[in-house]
Every structure is written in C-alpha cells, then in structure tokens.
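Excluded from the complex is one protein chain; the other protein chains are retained at their positions.
Moving on, here comes subunit A:
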Amino acid sequence: MAAHLKKRVYEEFSKVVQIPHEEVPAKKLRLSKPSKSAALHVDLCKATNSTDALQYLLQFARKPVEAESVEGVVRILLEHYYKETDNSVRLKIASLLGLLSKTQGFSPDCIVDDVISTLNNEKSHQVLVQLLDTLLVIGTQLPENPAVRQRLIEVACKHLSDTYFGVRIKCLQLLGCLGTVDAPLTKDNEGQGMSTGGVRDVQNVISDYFGDQDPRVRTAAIKAMLQLHERGMKIHQIIYDQACRLLSDDYEQVRSAAVQMVWVLSQLYPESIVPIPSSNEEIRLVDDSFGKISHMVSDGSWMVRVQAAKTLGSMLQVSPHFLEQTLDKKLMSDLRRKRTAHERAKELYTSGEFSSGRKWADDAPKEKVDTNAVNLIASGACGAFVHGLEDEMYEVRIAAVEALCLLARSSPSFAEKCLDFLVDMFNDEIEEVRLQSIHVLREISTHITLREDQLDTVLAVLEDSSRDIREALHELLCYTNVSTKECIQLALLELLKNLNKYPTDRNSVWKCLKFLGSRHPTLVLPLVPELLSTHPYFDTPEPDMDDPAYIAVLVLVFNAAKSCPTMPALFSDHTFRHYAYLRDSLSHLVPPLRLPGRKPLYGLDSVDSGGGSGSVEAAHLFLQQSLNRVSTVQNLEAPGAQDLLDFTIRDLQRLGQLQPELAGAADFSATYLRCQLLLMKALQEKLWNMAVPLCLKQNATATAAARQILEETYKLEFLYSGLESRQVATIHHVRLQAKALQLVLTARTRRGLEPLIGSCEKFLQDVESFQRLFLTELPHLQDSFVEKLLELMPRLSSCKPAELVKILQTTLRQSGLLQLRLPEQIHRATATIIEPTGESDNPLRFTSGLVVALDLDATLEHVQDPQNTVKVQLLYPDGQSHVIQPRPGDFRKPGPHRHRLITQVYLSHTAWTEPCQVEVRLLLAYSSSSSSSSSSSSKAGWSDSTDSLPPPEAAIEGTIPFSKSVKVFIMPKPARR
C-alpha cells in the first residue's frame, strides 16, 4: 500500500515525466485480465480427468492474479467446483479460493455466500476443512464487517459437532479469530436434543471443547481461547478450573497450551481468590496458578518444561513466600493446606529427616516423625527452579535462568535467595548456560551483596579458558557489591591471577578494578598500605611501572581515592609520580584526584571534575549558539564567512573532546560545517570568472572539494546514529549541491555534449528522488538550493544541458546555507581495535603462500547492524588491500549500543625479504539504496508483470573507515624446499 500511495503522490508532483511511465503497465494489466481467467476456464474445461484438472490448478496457483480479475476467476472456480466429483480437486479449489481472497485490493465479501453454500453441500471432511480455512481467511480479511462475521460464526458453530477432528479444529480457529463477546450465540445443536438452544457466548462454546476426545481439538480449543484473549477479549474466570485440569492431560501439546491459558488467566485475575480442593482454605489465583505452573517444570515433556519455565518468569505478582518456595526443594510443607504448618515442616526437615547426600550417614534412621506433616510432592511451587536448573535439556535450563532473572529483578529478597543457584549455574556443562547465568547475575546485582564464600565461587570462574565467560565475569564484578575488605582483597588477588594467566584480559581487568575501587572506597582504604606495600619507617623499592599487575593495583587504589580524601595521605612519593603518569596514559581508567599541594594537571580536569549536569547544559548551549552564529554566515563577506566557519569548526571539535556526551553532536555539526566551508571555497574560486578554455587546470581544487564533500556527506549519513529524516534531508541536500557542483565543473572542462547529456539526466533523476524521499521535509527547506531548483524544474527538464548548467551555476551561488537542527541524541559510530596493539616488534612469521591467522579484537560503539556493515580491511605495503567480512557469530553484544568483534583475520602474501607492516582497520560499509529499497522491493514482488517502473537509481555502495588503523609486523618467508 505504501508503495501505491507514494506512487500516487509522485504522480501529482511530476506529471510531465511520469505519466507515460505509468500508463504502460496499466494497459498491460487490463490486457492480461481476461486472458488469465479465460485461460483457466479453458484449461479446466479441457481437463478430462481429475489429475489433469489438479495439474492445471497447481500451475495456476503459481501465478499471481490481479485484484480486478479475482472475482472472475473465483466464479470460474466455483462453477467447476460444483461439477467436480473428485475430492482432491475440490480441495485444491477450496484452497485456491482462500489464496485468492488474500489478494490485495480484492474484497472477498462477495464470495462469502458462495463458499458457505458450498460448505453446506459438502460431504468430504477434508474439503470441509479447506473450505472453513478459506472462510477463516475471508473473515480475517474483513475485520470490519459484523454481518459477515456473524454468519461465519454461525457456520462455525454448526460444524463444531462434526465427527472429523480437522473440521472441529478449523471451526474453533474461526471462533477464536472472529468470535465476539457482545454477540451471544445460539448454539446450533439439535442433534443432541438440547432442550432449547441456550444463549451462550463464544467462550462458553469454545470451553465445551476443552474436554473433547481428540487431543488436537483440545489444543485447538485452548489456542482459540488464547486467540480471543489476544484480540482483547476478557476471558472468564470460570475457565480457570478447566484449564488447570488440562494441565494434567495425556498429550504434551495440550499441556503446553494449557500452561499458556493458566498464565493468561493468572494475569487477568491475579487477586481473585480460589479455594484449595480438599480443604477450606483459599488463596490468590496468581499464587495458585504459579504453583500449578511450577509443577509443570518437572513435566515429562521438555517442550512443556521450557514453556512452564519461561512462563514463571513473567508472573511477577506472585506472593513472596510462594516465590521463595521455588528455590526450596527440601521444604516439604503442605503450606497450602495448613499455613501454620509451614514452620513446623521446615523444622522437621532441618531436624534431619531427609538426608541431603552431602554428609556421610546423615540419613541413618532417627526417631519416628509425624509423617503426615510432610508432603513429598508438595502441591505448591516447591523446588520448581531447582528442577528447572538441573534439567537435562539446556533449553529448559536457559529458560529457567531467564525466568529467575525476571523474578529476581522485581524482588530483592528473592534475588538474594537465588544467588546460590545462579552461582551454581556457573558450572554448567554448556557454555551458553554459564554465560547466560553470569549475565543474569549482573542484571540482578543491584539487589545483592556478595558474601565472601559466594564471591569465592564466583571468582573461581575467572580461570575459565573461555574469553567470553571471563569478560562477562569482569562485567559482573564491575557491578557487584561486596561486604568486607577481605572480599576486595580476594577479588583483587583472583583478578591478578587471571591477568597473569591470560594477559590479553588486561583492559578488561583494569576496567573491572576501576569500578571495584570506585564502588568500595571505604573497603579499599584499610588495604592501601598492603596493596602499595608501603612501610611506616622504611622506604620500599619502587615497583615496576610497566607491570600490568601493578597498574591494576593502582587503578583500584586511585579510583577508591577519588571519593576518599584521606587516602592520598598514605601514598608514597613514587605513587604520586605514577599517578601523574597513569592519569596521562590511561586517562579513562584513572580519575582526576585532588591531591594536596598539587595543581590540577590540565584545564581539562577542572572541566571534568567541576562537571556534573550543569557543564553539559552549558556545553549544549554553546553548541547551539555556535550553530546559530553560523546561520548568519550568508550575510557576511566571503573571507569573514570562511573565518567564522573555520573558528566554529575548531570550537566544535574541541567541544567534542571535552564533553563526551556531546561528542557525537559536535562532530556531526563540525563535519557538516566543513562541507559548507568546502562548498563555499569552491564557489569562490576565481575560475568562475574565467573563460571556459582557460580554467582547465585551475579547477582541480574545486573538483577535489566536490569529491570531498560527497565523501563527507556519506560519512554524515551513515556514521551517525540517531538521525531523523530532517537531518538526512539536510545531508542529501548538501550532496545534491555537491553533485550540481560536479556537473557544472564537468560542463566547464569536458568537450562534447554526449557525456554531458547523460550526467544532466542523472542529476535530474537525483533531484526527483530527493523530492520523493523527503516530501515531508520540503517545507523546512525554504530558501534553499533544492527549493529553487524545484521551482525551475519544469524548465530544467525540457531545456538543453548548457542552459541547465548555467541555471545550476547561478542557483548554486545564490543559495544560502541551510541551518542544521540537531536531534536529541546523536552518536558517532566508533571502533577501537584493542588487539593487535601494534606495539610488538616481533614480526609474525609464516610461510608465504600459506595463511596466517591474526587475532582481531575490537569494540564498536553505536553501530547498527554490525553483522552486515562492519568489515575488516587489510592494507599491504605494496598497496594491495583486502576487505574481509567477519562471520556474524564473531560479533557479541556486551551492552546497549556496544558490540565486540572478536575474530580472526587470515592474511597471506608472497615472500618478502624484510618484515613489513600491514595495516588493519575497520570499515563501515553502506549502500545508499537502502533508504529507497522499500519501494523497489515491494514492486519486485509482482514478478511476472513486466510493468516498467523506472529502475531504482543505481545503488551507491561504499565504505567509510571508522577506526584508527593498526600496524602489524608480518614476515612471509619463502617456502623451504
């Protein structure tokens, strides 16, 4: 539809060009219409037996049918349907009817009657199923037609008593998709001799089939009910009991659907009270259903277990004591019957009736206990998660871990309790599960404080050989709270061990210690002398500044010192020196400190430390002001305007460095302004005043400027995220200007009209596509280049190239600067290559002609869809370059807007005599067709209609380097013979 609308709007705007284009396909359509249905008719008449007819129908089904001819085709099909005796052909016709009613632009209400009448005469069950399916399609196509809906529902009710399960299933689906609450139904059921057709509503009718003999029908009934719920109907609470009974059905699909049903009801009526069978107690419905679904976690079928485990995670209203039971396998209390027995049962347990299997002989028989008080299968939620986390299938375990996460986030006390279990999961046999549980623990870590023993088990995982696990754990440690100084010491010790074992984790470990320090300044304080190995009387030797472990300790201490002013007093002299050094070299890890008797090292520091939200606002204001100032640039004389732009660009760049929050915006504006500056410079070249033959040489700078502007615009468009269509329009506008400039320049240099005509047409197409894409933005582009161009459009499209160039030249020079309006959030995509570091002097040696794998580790920020856009480029010293597309699995997502690329790059080369440096950098690939692809792809759907839409403008693809390149020494050696 969107494509249609667009096309129509387009038509209105550019009548001159487009009308001939439009008429051609329309004519074709009209021509093909009668032929299609006629051909079918002929084919079907020709068919002598059912196999032939089936073949024709199958062929026919492969081609699309236009909306106008659908009705004709339907008539022919129906006509044939009545004549046909073979079931399979009728079945195919019925399915075709359904397919045809889905055709866009065809309203199927005209065939409802026909289908229903065929339905009434049909004997074959299979065909009935298909016809009902067709009705279902029709019904969903006509959501706003109550009459049709009512009729369909009646049909469905009538056939509900069919003996074939398929028919019943379809009827239930129909009811589910179309049934309404407001219209009560008369259940048409004379067969059973119902006294009077009682007035019942859809839900009642559907729920009758919860007890159907066929499990498939039972499933369909529950699904229909869920469908009703999805359509916004309120399910009655009476169904709850039935749904609960279905939880113990013999068939897994029924149980699985029933779990969903029970869940839906628990969300609808969480607070209503249900009685407990075999006692006179009552509990909340949500608790009851929680207990029942928990029970399903130990179901026989793993599909049901997954379903149940997932569902548990979303039942947040459940009472805390029920929630906590899910982690308690041992608690055998029959809490639901005697709430007071809760404590007693627990005592019984702890008194040693059950052995835990952890100590030898602790299950030796003891004195007789009152066995009545203990239930082995407690009817409640006992141990659901314990089971789920121990399940054989890792799907269930992951579902359980996720559910734990959701529940723990909403309940701090539960979070505390599930900690041990999550920590246990760190030891799972499947890495995915381990990773997931670490992530979960991180997410709930705001609620919890790790005890020493817990921390101990968490830290044990630091030795894991999987990098993902270790980094996830570092991430977790960044967010955890610990309780004692021993914990800090323990964590530091383990992290240093980790650093020792896996030196590549350096950055991650440092970062982790940074957060650990800034979170627990008071716990670090008593450790400082020990950590820095200072002594009250003796001078200790100065530690090696290049030791990563020492840096790690310093990072911890300095970050703690930031909010602990008494700490610097404990530092020795060299510590201060090291501080200065680290503050400079690792400024992202070491915070500015207010050290006694020392000046702040940089002006930068004061900005940072004095910071807070006020400075951000101020910076923002400054950014706005500079942009506003620039908007007046038109009124200035050429040199002044250029100076102003120059200064503003410089200001903005500096601002970006100072305020990381605004870096994206400042950068974006600066780049934009640079484009404008280049444009301005290009236009003020002297060459414009020269005669054409003279300026052949001089325009080199202008051409370069035009090309550079083009490049910059691509950067602007694809490197920044958070752009709105307004900004995109502005960028495209600049690009259009650059293209115009290029055109003018070509016109001035080249001889001969042929190439010029081509490029003129291309330019006009660009203008048109601009207009099409940014129709809504046009009002904002007042007084701009494009606006002027569009005014002149009728003239342009008819005039000669030379004239066009002239017009362009004047328009370019007259049009002013378009003011940039910044969106809320704007981020520049950045990439940092962590590894290879490029520091190594040892060349990577390998036999030439063979490949060598280079480990690449990079973080990407604010990159959308990195799997498709990020590429690795290798530049060899001889100028060769390779672009490598990393595998999608190599990208990980450690946080929002953040990606991590850990991959291996394969390089190879012929032999060199000396080790040489290869440059590695990351590229961001883009293709400009992506924005306009929506219209073209939807057209492509009409495959064999050969309507000639103007071909989509050639997609411009390119790459933007967006990381610093890293140099790696490599040394391909000649192969030994």
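Here is the rule we use: a contact is a pair of C-beta atoms (placed from the backbone, for glycine too) under 8 Å apart; a residue touches a chain by one contact, two chains touch by 3 or more; residues count from 1.
The definition used in the following text is that contacts and distances are computed from a predicted model.
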So one subunit is absent here. Using its UniProt record, which name fits best from "Integrator complex subunit 11", "Large ribosomal subunit protein bL19m", "NADH dehydrogenase [ubiquinone] 1 alpha subcomplex subunit 5" or "AP complex subunit sigma"?
"Integrator complex subunit 11"
Filtering A:429, A:637 or A:914 for touch with the omitted chain leaves A:429
Among listed residues A:161, A:587 or A:797, the absent chain is touched only by A:161
Specify the residue from the set A:460, A:616, A:844 or A:875 that touches the hidden chain.
A:460
Where A:139, A:383, A:801 or A:836 are the choices, the one touching the absent chain is A:383
Which parts of subunit A face the unshown chain closely enough to count as touching?
161-163, 189, 191-193, 211-213, 250, 298, 300, 329-330, 332, 353-361, 363, 365, 371-372, 374-377, 383, 386, 389-394, 420-421, 424-425, 427-430, 457, 460, 463-466, 501
